[in-house]
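Every protein chain but one is kept in place in this view of the complex.
Labels run A, B and C following the written order; every chain starts at residue 1.
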Amino acid sequence: MDIGMIGLGRMGANIARRLMRAGHGTVVFDRSAEAIADVAAEGGIAASSLEDVAAKLNSPRAIWLMLPSGAVTENAVQAAAAVLQPGDILIDGGNSFFKDSVRRGQMLAEKGIRFLDVGTSGGVWGLERGYCMMIGGDTDAVRHLDPIFTALAPGKGSIEPTPGREMRDPRVQQGYIHCGKTGSGHFAKMIHNGIEYGMMQAYAEGFNILETRGDKALPEPERFSYDMADLAEVWRRGSVVSSWLLDLSAIALAKDPKLDGFSGAVADSGEGRWTVEAAIEQAVPAEVLAAAVFARFRSRRDHTFAEKLLSAMRFEFGGHVEAKPPAK
Amino acid sequence: MDIGMIGLGRMGANIARRLMRAGHGTVVFDRSAEAIADVAAEGGIAASSLEDVAAKLNSPRAIWLMLPSGAVTENAVQAAAAVLQPGDILIDGGNSFFKDSVRRGQMLAEKGIRFLDVGTSGGVWGLERGYCMMIGGDTDAVRHLDPIFTALAPGKGSIEPTPGREMRDPRVQQGYIHCGKTGSGHFAKMIHNGIEYGMMQAYAEGFNILETRGDKALPEPERFSYDMADLAEVWRRGSVVSSWLLDLSAIALAKDPKLDGFSGAVADSGEGRWTVEAAIEQAVPAEVLAAAVFARFRSRRDHTFAEKLLSAMRFEFGGHVEAKPPAK
Amino acid sequence: MDIGMIGLGRMGANIARRLMRAGHGTVVFDRSAEAIADVAAEGGIAASSLEDVAAKLNSPRAIWLMLPSGAVTENAVQAAAAVLQPGDILIDGGNSFFKDSVRRGQMLAEKGIRFLDVGTSGGVWGLERGYCMMIGGDTDAVRHLDPIFTALAPGKGSIEPTPGREMRDPRVQQGYIHCGKTGSGHFAKMIHNGIEYGMMQAYAEGFNILETRGDKALPEPERFSYDMADLAEVWRRGSVVSSWLLDLSAIALAKDPKLDGFSGAVADSGEGRWTVEAAIEQAVPAEVLAAAVFARFRSRRDHTFAEKLLSAMRFEFGGHVEAKPPAK
Partner (left out) sequence: MDIGMIGLGRMGANIARRLMRAGHGTVVFDRSAEAIADVAAEGGIAASSLEDVAAKLNSPRAIWLMLPSGAVTENAVQAAAAVLQPGDILIDGGNSFFKDSVRRGQMLAEKGIRFLDVGTSGGVWGLERGYCMMIGGDTDAVRHLDPIFTALAPGKGSIEPTPGREMRDPRVQQGYIHCGKTGSGHFAKMIHNGIEYGMMQAYAEGFNILETRGDKALPEPERFSYDMADLAEVWRRGSVVSSWLLDLSAIALAKDPKLDGFSGAVADSGEGRWTVEAAIEQAVPAEVLAAAVFARFRSRRDHTFAEKLLSAMRFEFGGHVEAKPPAK
């Protein structure tokens, strides 16, 4: 089937490609003409605007937005609302805030347009490996787009089946899930990313303790110098901490064992933050997920006012002068 | 080659079995006669004591301890020290505290006995999948026991090779690593388990937010009810949070989607605690790993004195009476 | 001067009383006739509605709202907006979310009504000790109400002056501050409460470690049994952890040394949560303030799904059965 694709960045272009490889047609648009041309060269039908995408699709149209969350997605949703017809389907595959998706779904529903919020994980690997999709919204629309989701999903592959799933929804083992009503897809993806933050921080802290174990201040017999790349690699086999994030760490460390290519200023996107806010809204504890987000904030700051105040209090109370920071 | 195995619990018995399946001989002892008989029935040579194990092995002997850390292991090491001869090898495959291993290694070295601390991950799965091993100690002893480690390790299997490792130690891709001097194996295993705590807590918090998203106190359009078993399953495919721990979660949730079979009082072993203490010793932050340990402590307590004091302060300052706890 | 007071709960009624003691007139309203009658019996002029309060005040009118934040305050602000005249002053002394105050200030400014957001700390002690006030909004309105703020504030009292403040705003030493534009008062009060959460949790954790130090599992010579009431008391004198919260803890512990009168389910109001959200919005770390909020969430839950999942993972990986929780 044919699908419109708005937004041909790293994720969007590869989603289009994976669909085309599976025999689906794509009508593609991006604000960058070059990005359009690249996908068109691989079989996509180039469009000159969102309106043009709509015009080039048959009813019921299906348009997939793969855009930065926030204003860019909002504008595209509003534009699509003006162009699409009752029965058409609008998909937001980006990392939108779930409350925006709930609101957008309601607005579109009033026009008879069906909205799906599709949290999509896969990174730069998705083209080859497929995308894990968490879908919220109308059941019929999900069913209608089943060929699309099937094409994008990783499929069963060689992953060992989980016992006891025989009577359960078979789509889940393909790598996509209909979570429930509108917003539930983006909410699930948000939590998924929150978990990712926590896992990454767990590895980061652990490797950090290993890396600093060679510190000259420690007694010599208890001082160890590890090969980080080898440790990451060995844990990929038979160890309970094996994971895809560990595979990626092993790749990075094999290339650059000291990670000298990185400064250590770690970006964060909205989803980690929103996860903490959801925990607060629901009054459930999330110490680890919050600490993971805060560690990134701290990584992007030089000394904080907080730290200066600590030093100032120590000086006023005890006459203590500041520590000299160690070399690293 | 032949190896002595002291301690035939879940881990020790399976290690003996995996060695025998690979054609190695085992001389086995446990305080439980039944445990000895079980392994002997599968080909192990039963021994009546540690001394008897030693007597039934050829020089240089290799004895593997797979015992609870602390006093039990200490006693076994002391007993082995009295029995073994220069050139013999003593292996501690348990979760001993690395500083104990450093001390034991020094004590044994004075007698010419070679000591290897072998952090061993694999759980109940190790028999079939193999064990990931982090080894500290004498290089020659590690080389001598290479057939043993090769037999126990998972091997390359179908795991995708990490690019750029062509010139690196090939044993690592088999699933075992010689980390460095005595103690470095148990230290690495300790950090490994610390990471495990952090990862587990990241999943636990994330699933908890998902599970409580159906709370009636939330506005209806933003209230979602998820199938936990399906979410865990779908993330196994193409998602960045895929991991072995997630596979295990999916198995548990498929069996018992509400996890009603568990009370939620979570045990912890020493390694999570020691990881936090190592971070403190090295003056490096480990917020996530510490929070993961503390969450387990809290799970085993009813209301703490801390919480009562918070309520008491609120009452004294603002006249606030206590919250009524929700149903769950 | 005369002031209207809407909301005669613990805080509002005492604010009215403290103003009357200082010679100011109050026109008071509450949804509870009994609350009105109580304050009227002490000299307040009873009013039958917000409109009636406005009718009984001279221009420029000043009305102080002391209401639960959220819908109740919103309704009162909207009602006041309909009744008040250009030049009148509306004060929100409650714990409103600062973004609401910014919005309300803009809405009222369009009508020429001056809005002050006045974060007010003092608890049940304020009547006698005075209230600490953090004020946002129009400079002239703050100046106009100076007699009110002076009457409510604690004044210099016997608190030792801070050196180097001679050239600074003298109002601050009286116990009130004009923080800046609209919203800045409630923002400062929000952070103030966030800090309070962190401090309370610091005491709570510390006393908890002391209280559990008598645990039979510890070696006898390292096992200590403390008198909590005495420890809290002694720290009030000469110790760096002395504070008002400690004074309150000492009072509570002297009454009930085991705090048996409390269950340990600790409520939280919005301000702790909003503080964490502000930290997230500003991308600054706030581990301690967040952990303090999460500890309260946890205190109101029985075992979480998170904890059950941890147990389930441990069982699936290692065959571990759950810990039996200790008696306390």
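Throughout what follows, a residue touches a chain if its C-beta (ideal position, glycine included) is under 8 Å from a C-beta of that chain, and two chains touch if they have at least 3 such contacts.
Only a predicted model underlies this, so the values are computations on that prediction, with no experimental measurement involved.
Engineer: Which shown chains does the chain we cannot see touch?
Structural biologist: A, B, C
Engineer: Of C:Ala33, C:Ala82, C:Ile159 or C:Val321, which sits in contact with the chain we cannot see?
Structural biologist: The single option touching the absent chain is C:Ile159.
Engineer: I'm checking contacts with the chain that's been left out. Which of C:Ala55, C:Val72, C:Leu245 or C:Ala267 qualifies?
Structural biologist: If we include the chain that is not displayed, C:Leu245 is the one touching it.
Engineer: Since one chain has been left out of the picture, which residues of chain A touch it in the full complex?
Structural biologist: The list for chain A reads 10, 123-125, 200-201, 203-205, 207-208, 211-212, 245, 248-249, 251-253, 256, 259, 261-267, 287, 291, 295-296, 298-320, 322-326, 328.
Engineer: Under the stated touch rule, tell me which residues of chain C contact the chain that is not displayed.
Structural biologist: 98-99, 102, 106, 121-123, 125-126, 129-134, 136, 153-160, 162-165, 168-169, 172-177, 179-184, 187-188, 191-192, 194-199, 201-203, 205-210, 212-213, 215, 218, 221-222, 224-226, 229-231, 233-247, 250-251, 254-255, 275, 278-279, 281-282, 284-289, 291-292, 294-295
Engineer: Which chain B residues would touch the chain omitted from the figure, given the whole complex?
Structural biologist: Within chain B, the residues that touch the unshown chain are 240, 268, 273, 276-277, 279-280, 283-287, 290-291, 293-295, 297-298, 300-301, 304, 306, 317.
Note that in this section only the chains that are shown with their structure count from here on.
Engineer: What whole-Å value do you get for the distance between chain A and chain C if each is reduced to the mean of its CA atoms?
Structural biologist: 38
Engineer: With centres defined as the mean C-alpha position, give me the chain B-chain C separation in Å.
Structural biologist: That pair's centroid distance is 46 Å.
Engineer: What residues in chain C touch two or more of the other chains?
Structural biologist: Each of 287, 291, 295, 298, 300-301, 304, 306, 317 in chain C touches at least two other chains.
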